[in-house]
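Take this structure first; my questions come after.
Missing here is one protein chain; the remaining ones are kept as they sit in the complex.
Coming up: chain A.
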């Protein structure tokens, strides 16, 4: 992100910094002003003797105080985020989370200096109910399913066994440390140590996301660390509550321990079940939203949030519930909702999670300054040290077990990254904050904050150079290749087949069974219309074509060309055939009328518009309700059509720029394609009818369009075709056959 113009970079950071300082001061003034305005303005002139003049201008801050403060905080967070990205030099070295914590420290310090002790702290309720869910939902909804399920065993081992190991190792060793005379820690009993261990052991998804997002390591490592951070929530919840309950009692019996194990299964499986139910509900609801596209994204958000809250009601794992809901809901919802809604969902999730993350880190900084601290050298130092040691030992030990069962083993480099990526974050802090007030709590909090700072700053900053130093495989840029998709599917079937030949039911066999079950029963219920029978390859292909066509139309007449720049066109790959090859893939108007009649007769939903799509026409006119939008789109489509027509000239004409030409098809390839936006009911029949019709057409054709027509006529024809097909509705042509 280097700024290519040095003059500007000299100018803008200073300006930004100045602006931010001014803003900070204004903010603080308001924050303090909110406290000054205690004298009630609502005692109006009743108690006074003389009549007050009508107040032209009044100051009533109390009225809007709460939303005002919230908005100010969020605005501050976002401006900070903006500032960091304008100043490129720092953001290369220091991860964003560190910078945000520093800002939080500054803000907290300023507030403390100005106000005394009245600084806001990261309220646990605020954190768990409002700040955490968007991040987890964003993570869960866009979780890459394939690597997640392939590595699920490994992830679970790390999450459950790894966390358990961490808890007991840290708790136990800290207890031993506390027994050392002279440290002043004699009053910390075993249970408190274990409680502390349970708080500090869990890898934090927010911190992991914040740091790993910037280093772009390969998918496997990313999903291992990230999956672990998500799934260890169940363990943390159970252990935390267990030890918290019993730290009052003073001892834990074996029965309680067994109950704890049972509780673990209940918490995790229960959370998943709750998420599953809400996910199915959400998917089912989205089946019927074709008439109210505007509120579609809200269903996604609300069902997921309800899943989280419902799980929290029963003390189940809210995070797992949220993840399960997002994962279950996604394939069905995406098949049902419009393209715009999908974009909305994506961007809202990213936006909220971004804001949440920023706020969390800033608040972490503020709370550090604010909270009462009790610094105990021994405790803190040993905590940090033990966290590192236990993480390393845990990862190495577990990997040696895991590698016996993995096909693709984890190398030492992988293990190092997994161990080093075990960052702690705000969840640990919030859990610590929920403890009952005591001197021990302050000490714990101090230690927790120190560990968080250490992991985020030291590990966060050094992981990027380390990744480069160790030459860890980076994330490969996936360009959505149709070949890779074909081969992915092919490989799936191949491996399933080989497993069947071998005679044991392995991973692929069960996955295949699940897919078949899904296709046969579940999709019928949860996906509207004919989309339910669409195979994955085709939907992938359609999405890809849509994306490419849109890109081409939007780049339009500018020099910006699509990424694949080659002069290979369709005619290069078609086998040599009689001169028919040069014909335009158009159909005559009358034939087109026939098709449309047939289609209309079969359509149930008369508001549908079918697009005749062929790769070469690059015609995209998405289903639009807004008429002016239609007009605009039509114009753009026309431009696109003319441009694509210009590009698809036959070989004997001169071509200047090496653009990606889409040439001709020898056969009549009018493939009725419906893009992602239009409602999907009863398309299968019309589609196959159209195809059948087209296949019949060559027989009883008027040869007019099969011959290489004069350029002009074909142009006219094609343009007429486009205009004809981009008709806004069936009203003009409602002819029943």
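Annotations for the structure displayed:
By definition in this document, contacts are C-beta pairs under 8 Å (C-beta built on N, C-alpha and C of every residue); 3 or more make two chains touch, one makes a residue touch a chain; residues count from 1.
Here, contacts and distances are computed from a predicted model.
Taking the options "serine C-palmitoyltransferase", "Calcineurin B homologous protein 3", "Coiled-coil and C2 domain-containing protein 2A" or "IBH1-like N-terminal domain-containing protein" in turn, only "Calcineurin B homologous protein 3" matches the UniProt protein name of the chain that is not displayed. In the complete complex, the residue from A:241, A:509 or A:543 that touches the missing chain is A:509. Note on the undisplayed chain: of the listed residues A:145, A:401 or A:482, the one touching it is A:482.
By the touch rule set out above, chain A reaches the unshown chain at residues 403, 407-409, 411, 476, 478, 481-484, 486-487, 489-491, 493-509, 516, 533-535, 537-538, 541, 544-545, 564, 566-576, 615, 650-651, 655, 658, 660, 663, 665, 669, 671, 684, 687-688, 691.
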